[in-house]
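Only one protein chain is missing; all other protein chains are in place.
Just so it is clear, A and B label the chains in written order, and each chain counts residues from 1 on its own.
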Amino acid sequence: MSKKPKAAIFDFAGCEGDELQIANLEEQLLDLLNIVEVVSFREVMTEHSDDYDIAFIEGSVTRDHDAERLKRIRDNADIVVAIGACATIGGINSIRNTQDHEEVKQRVYGDKGDMFESWDKAKAVDAVIDVDYKVHGCPIDRDEFLHVVKSLVMGKEPNIPDYPVCVECKLNENVCAFERDEFCVGPVTRAGCDACCVNEGTICWGCRGLIDNPNEDAHMEVLEEYGLTPEEVMKKFSLYFNWQEEAREDE
Amino acid sequence: MKIIDKEDLDSFVADMIEKGEKEVVGVQEKGHKYAFQELKRAEDLRLDYDVTMLPPKKYFMPQREDLLEYEKDEDLSLEGVNEVVPRIIIGIHPYDLIAIEQMDRVFSDTYEDEHYLKKRKESVLIGVNMQEVSEWSFAASMGTATTDYGYDLMLTDLGDRYAIEIGSSKGSDLLERYCVDLKEAKSEDIESVEREKEKIKESFEKEFEFSPESLPWLMEQGYEKKEFWEEHAEDCYSCGSCNLVCPTCYCFDVQDISDLSLGGGKRTRKWDGCLLESFAVVASGENFREERSERYRHRYMRKGKYLYDMFGDIACVGCGRCSSHCVPDIADPTVVFNELMEEVR
Partner (left out) sequence: MSAEESIYLPETATIVDTKEMTEREKLFEVELDSGEELGHEPGQFVELSIPGIGEAPISVSSAPTKEGHTFELCVRAVGNVTNALHRKEKGDKIGIRGPYGTSFPVEELEGRNLLFIAGGLGIAPLRSLINYVIDKREDFQDVNILYGCRKPCELLYEDEVEDWRTNDELDYRETVDECPDDVCWEGNVGVITTLIPGVDIDVENTYSVVCGPPIMYKFVLQELEEKELPAEQIYLSMERRMKCGVGKCGHCQINGEEGEYYACQDGPVFNYADVQGFEEAI
């Protein structure tokens, strides 16, 4: 990688919360700009250039126009990094993937639904183009984002955990959600967030997506044993995992 | 043996906190569980706890720990880092004291790991005999429900007072330095302590159906029982919880963390677990323990045989943390080992 690579940040279907995380790096943002040159970042700057080495992509892909735009970005960039759950795993947008598309449109747009082009399923970025790296989370963790940028500039594979959130809960000596009579999907969800939600006394909702080799069958059984109905279990799994489940079925 | 009134023990603890010569750590409530945490007030100390979530090992081998710092300009400079906080740790149960003894051996074997050993040397360990027994614990089976070694001081609750056994000069120094009102124990006190210890040994619901001395033999016999391990590991999340809460697990991963300037940074170690999928992956990508059942078996082999072969200790002290933290409930050593014994017989 050149001494100071050029980076661009693009958004698709999403809330821009991940871009906000980057914009909110505060004093670290200046240090970051010492190691990368940002040439496009719609949320915080007016300039734009198509000459970049690394493209960061936020948001999921929901229409043909998105797909075409992504392909152009892929052609321009050496490295493509998906940032945030919508881009890495389809995110919240993919809740609708298991619902009736017409009903969904009706619910959101009322009788104006036909004016909006949208696929019946929201997809992660790697459904459309090759993605080199993923910064998971809803929103992304700032330190992990910085870790990925530093790694890319140094020519190192970023270290993205492929173990469940339980690891971080144990390191932080959290009381397990299951011991509090709550239910969480931490045991099948990729760590790297430092179990931030459970640290605060709540549960893991799975925003970083399934680990590569989750034991879902076991976890669904366990959730039912702990008293959830199969519908409640499915709900737990469909908040963030719909797109990953579909992609795995297609394989 | 000495005797101290409960009120005086409180002031002993309060005095240590107030003087602040060493950080005072004690068992406290966390959620509806217990944890070793820095003690700010003597009254927060809970000597009647059943088991803490993490063992006190975290004070000698922290979850995350810097090993060195580096600086790169023209030259490369490397400097070892060892952040040692001298501590007085109050309320360690016998099984954890025995686990610490085992870790002392691990970290001083052949290559001495000063990151661990220095922190360990600078700490004073105050044990306490169990007043509550965790439903998951089987310490009596492992011979770790009580201990005659591994502590600087050892407390036993005798109703309105505590008996104090002195295990080392570190312990007696501590009593001299801080304590107000100590009495010599009478022969009936000594008998009471012995009775308490006998009572504790009888309080465990979970137990081994055989002597733990047979474990190395059992594990050798059981290693090839593929179906047994596959069946038991079927619901394993590979989440490493059993590793991470274990007082005798000590495997770690090492990562470099660069400053944002990319000119310097540090090398840190973090607790790792052999149940995690990538634990035995080598640089070429090959995974030498790819199956859940292989990793699951590996952990029991370590506890029952491998570490015994290396250090002479059965590396399970019966605290029951692994089973109590296992969401799918497949990590109870009494179940696994007893069933394996059935299988082998």
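Keep in mind that, in the parts below, contacts are C-beta pairs under 8 Å (C-beta built on N, C-alpha and C of every residue); 3 or more make two chains touch, one makes a residue touch a chain.
The shown structure was predicted, so the numbers you read here are calculated from the model rather than taken from an experiment.
Considering the complete complex, the chain that is not shown touches A, B. Considering the whole complex, the residue from B:8, B:104, B:132 or B:220 that touches the absent chain is B:220. Remark: the omitted chain is touched by one listed residue; of B:5, B:101 or B:114 this is B:114.
The chain omitted from view is touched by exactly one of B:44, B:230 or B:253, namely B:253. Interface residues of chain B with the unshown chain, by the touch rule above, are 67-68, 70, 72, 75-82, 106-107, 109-115, 220, 223-224, 250-256, 258, 262, 265, 267, 269, 272, 274, 279-284, 286, 288-289, 298, 301, 305-306, 309-310. Counting the whole complex, the residues of chain A in touch with the unshown chain are 154-157.
We adopt the following convention: only the chains that are shown with their structure count from here on.
Note: centroid distance chain A to chain B, computed from Cα atoms, is 37 Å.
Chain contact summary for the complex, chain A toward chain B: residues 28, 31-32, 34-35, 146-147, 150, 153-154, 159, 162-164, 166-167, 170-173, 175-176, 178-180, 187-188, 211-215, 218-219, 221-222. Looking at the complex, you find that chain B touches chain A at residues 30-33, 35, 53-54, 63-64, 234-241, 244-245, 255, 257-258, 260-262, 270-271, 273, 276-278, 292, 325, 327-328.
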